[in-house]
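I have a structure here, written as structure tokens, and I will follow up with some questions on it.
Note that one protein chain is taken out, while the other chains of the complex remain in position.
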Amino acid sequence: MFEIFGIPSQALFGQLLLGLINGSFYALLSLGLAVIFGMLNIINFAHGAQYMMGAFAAYLLLQYLGLNYWGALVIAPLVIGAIGIVIERLFLQHLRKLDPLYGLLLTFGLALVIEGLFRNAYGSSGQPYQVPPALQGGRNLGFMFLPNYRAWVIALSVVVCFATWFAIERTRLGSYLRAATENPVLVRAFGINVPRMVALTYGFGVALAALAGVMAAPIYNVSPQMGSDLIIVVFAVVVIGGMGSIMGAVLTGFALGIVEGLTKVFYPEASNTVIFVLMAIVLLIRPAGLFGRRA
Amino acid sequence: MATALDPAANMYGRKPGRSLAVAFAVMVALFAIGPFVTYPVFLMNALCFSLFACAFNLLIGYVGLASFGHALFFGWASYVTAFTAKSWGLSPELAIVAGMAAAAVLGVVVGSLAIRRQGIYFAMITLALSQMMYFFALQAKFTGGEDGIQGVPRGRLFGMFDLSDEMTMYAFVVVVVLAGFLLIYRIINSPFGEVLKAIRENEQRAVSLGYAVDRYKLVAFVLSATLSGLAGSLKALVFQLASLTDVHWTMSGDVLLMTLLGGLGTVFGPVVGAFVVVAMQTYLAPFGQWVLVIQGAVFVICVLAFRRGIVGEIARLLRVAL
Partner (left out) sequence: MLVPTRLVFALAALLCGTAAASAQDLAVKIGVLNDMSGLYADIGGEGSVAAAKLAVEDFNPAAHHMKVEVISGDHRNKPDIGANIARQWFDVDHVDVIVDVPTSSVALAVNEVTREKNKVFLGSGPASSDLTGPKCSPNSIQWTYDTWMLANGTGKAVVKTGGDTWFFLTADYAFGHALERDTSAVIVKNGGKVLGHVLAPLGTSDFSSFLLQAQASKAKIIGLANAGGDTVNAIKQGAEFGIAAGGQHFAGLLVFINDVEALGLKTAQGLVLTETWYWDMTDANRAFTKRWQIASSRPGKFPSMLPAGVYSSVIHYLKAVDALRSASDGKAVVAKMKEMPTDDPLFGKGYIRADGRKIHPAYLFEVKKPEESKYPGDDYKLRATIPADEAFRPLNEGHCPLVSG
């Protein structure tokens, strides 16, 4: 066993892996933000609240319908995604011709409303949610004890991120989407219902957030405020990566998870600020972000 | 309308000078009779936020830059004022200057980073940086962590006026807030302010006209930060404490709501918005859990149906500039 900066290498591998798990959440959330931004040109401030709704949906489905984790993994994103579509139809579609800042303000207001309503209904101390029986326990990897559930989180988020990238960059539907972003009028002329596509895209982005929420429910405290602080970190991730590319958002998410994980070993006090410091550095060197195109 | 954030409609009026003067006189009169009608501490609180919102409006209303991190300047100035007044025993005027200086320095640092990106990126960067400074405030020794700095002495202004007297303090707050208000009005209507508005309308054109746009933006940002700091310093003296509340991102949300509700890019809007929001927070307090929901709903309504804000709508109805 060798040591790096006084830290046993085994521990270091463990921390790298843990960082990757956290990165999974950053990746899923920044992916959702990037998808929505690409199509609607809106930064979805309610993303954190929708992530929280996903976690709560898992809890409520179990509590009132007896639906287990696996069911929630499918149902919750669908339900929350549908709510997202309603939000787009009711509110966001009216902002299309305005400065994108209004979208930010509106979704910020929505985030407050959602968080307030959940606090009203469920208090703030959080709800219990267990790791599904099939994924309980863990295995000893030699350098660390890896809970099965964490392994599942990494695997699932890698699959979802890749599938999303593939669907947008490599399929026909994705090419319509990208075209509609560039020139909605022209795409409409081809007989494609652009407003419906926009609504569905928003719903999909929201569903991604909800999926992350369900995945988080067994390991993080399920409470109304679970999303509001996280979303600020994800914003920083998005600024670092730039929202120009889907792959960029995903890679930055995973990478920053690892950076944060390492900080927790070498200088834990700074582990909540390290991403913001990195953001400042990236802004100095590459203002458009690592994967961004200068607008 | 070149940009949607365009409050320019508010600036057209038949005799802008006169309507503004009348409104200003009414405002001063209300401030003068206020403490005899309602609770002075409530008024001082609302006045501090009025100044904060006006300073914020300088940036969002006249340069079109939406900062989501202004709590940073407000809160850190309030910490510095509270700390210097309490631990170093500085007189109130010097403590306020110290607070403003801190806000100005932070303004230069944050501003020069944030103006490298536009629009929503600008908003996200300011939010992220202010969150970072929130964590510093939480961990730093001198801020007292979650206890904040308590029992700050108000002291004697210029060694003459005893600010622990509620009415003297009120008079001081009114004078400072009015001075800040007039300074902002002066800035907006100076040649410098005209350039800012040009940048808001069309940044590319301003660049092609040969203006050093980034430098103008930075100066506006630092001015806004410094005046926000002044408001924060005042608040620290009024409540005799500085706490994490003032550096948290919810404070940035509050000031944004005040400005939006009152009217982006109007002269009096932020003042009206600040009074409405502070009153809402005070009088809705018994409904505790619903305050958040109501504030959020007001945001949504403002954005969807009420983008001119209260003062903007009044100005439109009366066809004057306010």
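Just so it is clear, A and B label the chains in written order, and each chain counts residues from 1 on its own.
One rule holds for everything that comes next: contacts are C-beta pairs under 8 Å (C-beta built on N, C-alpha and C of every residue); 3 or more make two chains touch, one makes a residue touch a chain.
Computed from a prediction, not measured in an experiment: that's the story for all the values here.
Colleague: Using the document's definition of touch, tell me which of B:70, B:117, B:200 or B:235 contacts the absent chain.
Modeller: Answering carefully, the residue with contact to the hidden chain is B:235.
Colleague: Identify the residue among A:127, A:164 or A:201 that touches the chain left out of the display.
Modeller: Once the missing chain is taken into account, the touching residue is A:127.
Colleague: On chain A, what residues meet the omitted chain?
Modeller: Against the left-out chain, chain A lists 11, 14-15, 18-19, 21-22, 116, 119, 123-128, 130-131, 137-138, 144-145, 147, 149-150, 218-221, 223, 225-226, 229-230, 261, 264-265, 268-269, 271-273.
Colleague: In terms of residues, what is the contact footprint of the unshown chain on chain B?
Modeller: On the chain B side, contact with the omitted chain comes from 39, 41-42, 45, 135, 138-139, 144-148, 150-151, 235, 239-241, 243-246, 281-282, 285-286, 288-289, 291-292.
In the analysis below, only the chains that are shown with their structure count from here on.
Colleague: List the residues on chain B that touch chain A in their complex, please.
Modeller: 3-5, 66, 113, 116-121, 123-125, 127-129, 131-132, 135-136, 139, 249, 253, 256, 260, 289-300, 302-304, 307
Colleague: Touching residues of chain A toward chain B in the complex: what are they?
Modeller: Its residues touching chain B are 43, 91, 94-95, 97-102, 104-106, 108-117, 119-120, 229, 232-233, 235-236, 238-239, 269, 272-273, 275-277, 279-280, 283-284, 287-288, 295.
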